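My questions will all concern the structure given below.
The complex is shown incomplete by one protein chain, all other protein chains being positioned as in the whole.
Up next is subunit A:
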Amino acid sequence: MTEIRGTLRFILNDSLVELTDISATRTLLDFLRLDRHLRGTKEGCAEGDCGACTVLVGRVSGEGIAYESVNACIAFVGALDGAHVVTIEHLSSPTGPLHPVQQAMVEHHGSQCGFCTPGIVMSLYALWMRMPEPGRQDVEKALQGNLCRCTGYAPIIRAAEAAAGFGRPEEDPLVLERSGMVAKLRALQDGSRIEIGEGRARLIVPSDVEDLARVYAAEPEATLVAGSTDVGLWVTKFMRDIGPLIFIGNLEQLQGIEDTTTGVTLGAGVSYTRAAQVLARRFPQMAELWHRIGGEQVRNMGTIGGNIANGSPIGDTPPPLIALGAKVTLRKGSERRTLKLEEFFIAYGKQDRAPGEFVESVMIPALPAGEQFAVYKISKRREEDISTLCGAFRIFVNDAGTVGMVRIAFGGMAATPKRARAVEAALVGRPWSAETIEAALPAFSEDFQPISDMRASADYRMLTARNLLRRFHLETTGAGQRLERGAA
């Protein structure tokens, strides 16, 4: 029988927080600002877009702690059990010297109105800890999720590049105290389930995945929360009553990454950031897409399982995963079933998931030798933007130069992420040539009837989808090159 604990425990800066009365939907930002009066962390949008609320969340990982930037505005306090939360107030005392990152920001004039500044400092702090002397691209990536309206960004980037000159991570308190903090966080892990509150307001943190299976089977109306990059907005923007909440973000069994010759299996709780390394190695064609999902904070929080389970018609990950033939494993109680990812998406907002059933893992088969694969994200703003459409292509061209196998999937073209079966049929068995491509283009209209909305017109979507097939053909036949960042 699982022990039940009625207290949520985590460490905030240098003090232990124990909460016995906390709303399941209390965001970390409101907790910091309203309950703890730590007003250094700002609210600019309450939906994970601007980064003014960036804080660090550290969790025990192996022998150390991995500190990652997160958007406090859409992170729930309920997800923090056993974590170390670090806010801007922890970087320097009112009477002591500024932190090196802060000093660099002052001297390089990286702060004007100051409202985005604490969030930017925290993003740069996370970067500086793991990479004291970053390149320009590293800085930009670390700051993808931080908007600024005053500075024009250049002074901030200069500050990031200069931070190492003001101090080294080896002397940083967070680094120096790491082993002590590991011990403190370990001491908080007692293997119990956490339950706080009553009825629909209940907050549940299962002790492990077996416990999750039990709890969810008994509470099929509950909402599962992993990274909360989507569910957070259900609360802060749509004011939906989504209780009770079951927090699964820190269940170790959902964090597994299996990298074998047959493929990569990712636990449903693996974040975009954690998946990035293995995916970049096994599927280098996905690397660019991965860097353009949300901003750094969203990638640190958001999970592959959540992206699949929520079934957005756009969803950044389903198109490449469908094209690669990924399979999703669902679990209810002790029952498991595995289906092709494309079959999981039934209609707009509707997935093949029974009450009480949850996504446990996704398996991405290795790309067989000789096959070619690419994925393209089209968005208006390069970073931190929702895909207008996302297209993924996988093909095997046999020795005779004809298409032996082809699999194409799109997001943003239909009510769900969807395969282009008619286009595939028009390609397979034919020569992989410009003529075949042109002849296959009309088939797009059989597969897709995209809508016009603010992001793009139906015509634009259709034209671009067709052009992406052309582009894939050009790239696979050596005529083209990758579209690189910047025009330089």
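We take it that a contact is a pair of C-beta atoms (placed from the backbone, for glycine too) under 8 Å apart; a residue touches a chain by one contact, two chains touch by 3 or more; residues count from 1.
Keep in mind that, in the parts below, contacts and distances are computed from a predicted model.
Peer 1: From the names "Electron transfer flavoprotein subunit alpha/FixB family protein", "Xanthine dehydrogenase family protein molybdopterin-binding subunit", "Aspartyl/glutamyl-tRNA(Asn/Gln) amidotransferase subunit B" or "Sugar ABC transporter permease", which one matches the UniProt record for the unseen chain?
Peer 2: So, among "Electron transfer flavoprotein subunit alpha/FixB family protein", "Xanthine dehydrogenase family protein molybdopterin-binding subunit", "Aspartyl/glutamyl-tRNA(Asn/Gln) amidotransferase subunit B" or "Sugar ABC transporter permease", the name matching the hidden chain's UniProt entry is "Xanthine dehydrogenase family protein molybdopterin-binding subunit".
Peer 1: Of the listed residues A:Arg26, A:Lys184, A:Arg202 or A:Arg282, which contacts the missing chain in the full complex?
Peer 2: Spelled out, the listed residue whose C-beta touches the missing chain is A:Arg26.
Peer 1: Just to verify: which one of A:Leu19, A:Ala79, A:Val121 or A:Ile314 makes contact with the chain not shown?
Peer 2: From the options A:Leu19, A:Ala79, A:Val121 or A:Ile314, the contact with the absent chain belongs to A:Val121.
Peer 1: One chain is left out of this view; which of A:Ser92, A:Thr402, A:Ser433 or A:Thr476 touches it in the full complex?
Peer 2: Spelled out, the listed residue whose C-beta touches the missing chain is A:Ser92.
Peer 1: Considering the whole complex, which of A:Gly58, A:Pro134 or A:Pro155 touches the chain not shown?
Peer 2: The missing chain is touched by A:Pro155.
Peer 1: For the chain not shown, which residue from A:Gly44, A:Pro169, A:Gly256 or A:Gly404 touches it across the whole complex?
Peer 2: A:Gly44
Peer 1: For subunit A, which residues touch the unseen chain?
Peer 2: 23, 25-26, 30, 33-34, 37, 39-47, 49-50, 52, 87-89, 91-92, 94, 98, 101-103, 105-107, 109-118, 121, 139-140, 143-144, 146-157, 237, 239, 380-386, 454-457, 460, 463, 467, 471, 480-481, 483-488
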